[in-house]
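Worksheet: the structure to be examined is printed underneath.
Some chains omitted; the rest stay in position.
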Amino acid sequence: MANLEVSIGSLKLKNPIMPASGTFGEEMAAILDFNQLGALVPKSITKTVRKGNPTPRICETFGGMINSIGIQSKGLDYYQQITVPFYSKFSSPLISSISADSIDEFTEVSEKISQMEEVAALELNISCPNLKKDGMAFGMDANVTRDLVSAVRQVTDKPLIIKLSPNVTNIGVIALAAEDGGADALTVANTFIAMAIDVHTRKPKIGNVIGGISGPSIKPLVVRLIHQVYQVSNLPIIGCGGVMNGEDAIEMMLAGASAVQVGTANFVHPTVMLTILQEIQDYMEQYQITSLKEIIGKIEGSNQHDGMGSFN
Amino acid sequence: MKETQAEILCNEKLNRRYRHMKVKISDWNVSEVNPGQFFHIKTTEDNLPLLRRPFSIYRINEDNNTLEFLYLVKGVGTKKLEERKPGEILDILGPLGNTFTIHQGGKGMLLVARGVGIATLSALAFAANKADIPCFAVLSARSKEDILVEKELNEVGVKTFLVNDQDGSSDPESVRLIAEEIINHRQVDSIYTCGSKRLSVLSRELSEEYSLFAEIALEEKMGCAMGACYACVCDVREGDEIRTIRLCQDGPVLPLKKVVF
């Protein structure tokens, strides 16, 4: 059988497929064998309890959806007492996704979670708004990103994954800042800022007016971001955005991703991650690939292109 | 909870706006489905629309292992669903959510339904019938033609009261008169509602005035329908506190008194 193992820095995964934070939860264990996944990534946790945003919190778009959940969270205590023990029952490593409003809070939560043996790695959701910077997301500024990552790096020895925001002029610069700060890997990327209006009510379709778009419609944007980051950074990349099937996952790996997160597709078919794994195996068989290392970053005929500029 | 490939047995127009669909389950037993629960249905095989659509279970047939749904043709998803033909395979995920509470030995129940809200309450009515609990239903709709499944309810002994917007009989004050008439003369100790905010408010008032056990089935946009995404939240009052719950997991059925309108 094909070898699906990949590594994200020091973190060895039995396969490259894992859920994207916020699209996966404990309840899904009733229908999905968590032990078959490369890793487990629960919803981003915050220090304190958060109520989240007003409804409607999602709306559908052509080939995607906008969400504005607002990081509803039960807080760190609940996470440490209930969530982590729940996930530690499974053989797949637990990656804890963390959100916070300030560097201090990121550091505090990261430190506490790092002390838990059951947690294999941390993923920092730096697309969340930095209250100290007018609510602009941490991940939209290279200096803030570097400072944030360095601060968290001080308090943890666990693999530190930074989930980048795609809403930037040059993601390469942010990727390098995270690398500088001491990141071990990069998730590329979170949702794109989007908005939809109901022309009949004239109201925004999302209670919070704007939200993040995910799903197959964003995949071409994400493949480009992965390609760009792969060219400038040495860190392993976890691709994320619009993966619906095995070919989409392979496409991201060819662009440079070592592993792939699946989000919105879980809502469409709750066991889709297992289907994707099967399709990856079929692909490897078809092309006689024995290890996924043979395809990571192996796009052909692509001259080094910085991904800037217009091509119309 | 399972993702099932169910065969469509029928998918018929009931009237201008509504459809009735029956599907056959081949790989598990529908007796595990309960009134109030819903299924998250992939309306089309390609991903346009991408997301599933939630539909309450309208009728559970243990004899032939089929499930029935009633739906309003509304937007892109239900338009695709409407095009699906008998013999085709429909991808359904469920049963999901919690269920109505039926008092065993209850004296009688009153259902207050607006529009396709009767889909959700019918499953309860059929169960009441099995449990030998007398059941009364106020069916409210835009017009006489939009009244749904009156016949099917009557067949199992549910006494129905029809109101509509065209003759003004559906306004809350008129419905109150009908409901009070039933409550006062027919031994009702519980009330269930679905499909209208105005009727929910009325039902709550009635439940307080007449000390009725009261539940409501609510709707909210859903992503996962499995408790993972926190899209489908709703505020509930618990004592002095307002708590946010997920309708797909902690609902869709809630004690009427807890709901924050």
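Going in written order, the chains are labelled A and B, and every chain counts its residues from 1.
Definition applied: contacts are C-beta pairs under 8 Å (C-beta built on N, C-alpha and C of every residue); 3 or more make two chains touch, one makes a residue touch a chain.
This one's a predicted model, so the numbers in the text were calculated from it and none came from an experiment.
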Query - Overall composition (this structure file), stated as a label formula - result: A x2, B x2
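Methods note: only the chains that are shown with their structure count from here on.
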Query raised in the report: When the C-alpha atoms of subunit A and subunit B are each averaged to a single point, how far apart are the two points in Å?
Result: 37
Query - Touching residues (chain side subunit B, partner subunit A) in the complex - result: 1-3, 42, 47-52, 76, 91, 93, 220-234, 244, 249
Query - Complex contact set, residues of subunit A against subunit B - result: 22-28, 30-31, 43, 51-52, 55-60, 62-65, 67, 69, 72, 215-216, 244, 264, 266-271
